[in-house]
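A single structure is presented below for examination.
Of the protein chains in this complex, all but one are displayed in their positions.
Naming follows writing order (A and B), and every chain is counted from residue 1.
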Amino acid sequence: MTAEHAASVEQPKKRVKHEGPKKHIIAYVFSLILTILAFATVITGDVSVNFVYVMLVLMAGVQVFIQMAFWMHMKDRGHLFPIIGILSGVTVVFTMIIMAVYWAWW
Amino acid sequence: MSGHSHADGVLPHEPEKATLEGRNKVLGFWLFLGGETVLFGTLFSAFIALRDQVNGGPTAHELFSLTVVAIATLVLLTSSLTSVFAIQAMHRNKPKEMVNWLVVTILLGLVFLGLEIFEFVEYAHEGHTFAASAFSTSFYSLVGFHGGHVAFGVLWISLLIWQVLRRGLTVVTAPKIYIAGMYWHFIDVVWVFIFTVVYLMGKVG
Partner (left out) sequence: MAHGSHAVKRYTGIMDWLTTVDHKKIGILYLLAGGFFFLIGGLEAIMIRIQLWKPLNDFVSPDTFNELITMHGTTMIFLAVMPVIFGLMNAVVPLQIGARDVAFPFLNALGFWTFFFGGVLLNVSWFAGGAPDAGWTSYVPLASKTFNDGPGVDYYVLGLQISGIGSLLGGINFLATVINMRAPGMSFMRLPMFTWASFVTSMLILLAFPALTVGLVALMFDRIFEGNFFDPSAGGNIMLWEHIFWIFGHPEVYILILPAFGVISEVVTTFSRKRLFGYSSMVFATVLIGFLGFMVWAHHMFTSGLGPVANALFSIATMLIAVPTGIKVFNWLFTLWGGSIKFTAPLLFAIGFIPTFVMGGVTGVMLAAAPADYQYHDSYFVVAHFHYTIVGGLVSGLFAGVHYWWPKIFGRQLNETLGKTTFWFFIIGFHLTFLIQHFLGLLGMPRRIFTYLDGLGFNEMNLISTIGAMLMGVGVICFVINIIVTSAKPKHATNDPWEDGRTLEWAIASPAPEYNFAQLPLIRGYDAYWKEKREGNKEMQPAEPLGPIHMPSPSILPFIMSVGLFIAGLGFIFHQYVVSGIGLAITLICMFLRSVIEDHGYHIEPDEIHAKGV
């Protein structure tokens, strides 16, 4: 809300190199593989329940990390506060989930 | 305020961050997503606590059709990719290409919603209604809330497409598109947890 807004709009003097779609397609493929693996683990049904749970949670975690780092640019610079915001939300949720799991299953 | 910035016809690289308002919107939306994380986390916690309380009705193992869920997952995942392509087109100042990718995104979103409605109707026929048990109430609350978010996203992105078609891609419309893209990724991330915790773990038992 100041006169500084005019100065803050960048005027590119040279062509800026834009990132291509390759990284994102790779992220997509990884997510797809993880999803298929997760479904396969359940459908084959040969392994113990606890092992399956752990595997599923791990795969979900990896997929979420990939999606957030690449598609939501969290790995790029200038994202300190977004990371703080999301991580604190995750910490609170983590505490709640531990309590819910402890309560429901012990 | 936006008038000055593209008077020379050149849209800045990363137009969503070119103004203070844009940067505020992007940061504010990240913070909002932190809050949404807790919101869905609470719904998940409630679901985890109540998932075995079927009150004589069908259990998750008996009920869930993994085929529909797998297709829905694929659809939503792909729509998240297409939304990335839309933002990339925006950064390369190609509004028409951006709009095309956004249209694909919301079409896929509509397919997802259609599959979910079909799925819910099936379950209702098998006795799994909202009021049937604690499990069913928490299931429909969690998965329904997510579906509601998808529906809102579809409406929102449609509105933004209309705005871009009318006013073009500017430093005012760009942040709106960017945060809609963030929103869309977020609901895909939530879906990863839903298909894992609700459907896959439910099927395992």
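What we mean here is this: a contact is a pair of C-beta atoms (placed from the backbone, for glycine too) under 8 Å apart; a residue touches a chain by one contact, two chains touch by 3 or more.
Keep in mind the model is a prediction, meaning the values are calculated, not measured.
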Chain not shown: contacting residue from B:P15, B:G34 or B:G109: B:G34
Contact residue for the chain not shown (choose from B:S65, B:N100 or B:Q163): B:Q163
Positions on subunit B where the hidden chain makes contact: 1-3, 20, 23-24, 27-28, 31-32, 34-36, 38-39, 42-43, 45-46, 49-50, 53-55, 130-138, 141, 159-160, 163, 167, 172, 176
Missing-chain contacts mapped onto subunit A: 1-5, 81, 85, 88-89, 91-92, 95-96, 99, 102-103
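Keep in mind that, in the parts below, only the chains that are shown with their structure count from here on.
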Inter-centroid spacing, subunit B versus subunit A (mean Cα positions, whole Å): 14
Contacting residues of subunit B [partner subunit A, same complex]: 1, 4-5, 8, 10, 12-13, 18-20, 27, 30-31, 33-38, 40-42, 44-46, 48-49, 51-52, 66, 70, 73-74, 77-78, 80-81, 84-85, 88, 91-92, 171, 182, 185-186, 188-189, 192-193, 195-197, 200-201, 203-205
Footprint of subunit B on subunit A - complex, ascending: 1, 4-6, 8-12, 16, 18-21, 24-25, 28, 31-32, 35, 38-39, 41-43, 45, 49, 52-53, 56-57, 59-60, 63-64, 67-68, 71-72, 81-82, 85-86, 88-90, 92-93, 96-97, 99-101, 103-104
